[in-house]
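In this view, the complex is presented without one of its protein chains, the others remaining in place.
Take a look at subunit A:
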Amino acid sequence: MPEHTFRVNGEQVTVDVDSDVRLLWVLRDILGVTGPKYGCGINVCKACTSHLNGRAFNPCAVPVRDLGPGDEVTTIEGLAATAGADLHPMQQAWLDHDVVQCGYCQPGQIMAAVDLVRRVAAEGREITDADLDGIRNICRCGTYARIREAIRAAAASGG
């Protein structure tokens, strides 16, 4: 079987697996990185949202062959380290607003939120209702209102 080398949460990993296995399963089933969740497998629920080289992506829709040694995958487990703290400001905002209910979708929500704030900041503007409406991550517990509050708070504090 082919070997694939890339980086996950700051560490280089090499996995021996078929090239078309989607990254979500490489992370979860082979590497034991279980923060990214399965919710649909077809890139619509966004529960697996993670970052590739600092940008949001969905590993359920990326064959492992698409990654190379220079690629850095950040999952929820590695997010705090990117801010050099115990918690990323977005995670802290999540705690401050008691966003979580069952928690299943929340790693993906947080990773999507960090990416949204990054994109909006790059455009030099404030978060709008339309930006928040555009978040596609589903939450079956219906935590949407608190997600919006937490993102606005984190964005305001520079998170």
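Definition applied: a contact is a pair of C-beta atoms (placed from the backbone, for glycine too) under 8 Å apart; a residue touches a chain by one contact, two chains touch by 3 or more; residues count from 1.
Keep in mind that, in the parts below, contacts and distances are computed from a predicted model.
Colleague: Under which of the names "Molybdopterin-dependent oxidoreductase", "ABC transporter permease", "Gas vesicle protein" or "Acyl-CoA desaturase" is the non-displayed chain listed in UniProt?
Modeller: According to UniProt, the chain not displayed is called "Molybdopterin-dependent oxidoreductase".
Colleague: Specify the residue from the set A:Val8, A:Val100 or A:Val117 that touches the hidden chain.
Modeller: A:Val100
Colleague: Where does subunit A touch the missing chain, residue by residue?
Modeller: These residues of subunit A touch the chain that is not shown: 1, 17-18, 20-26, 28-30, 32, 34-45, 47, 52, 55-63, 66, 75-77, 80, 87, 91, 94-95, 98-107, 110, 115, 119, 129, 132-148.
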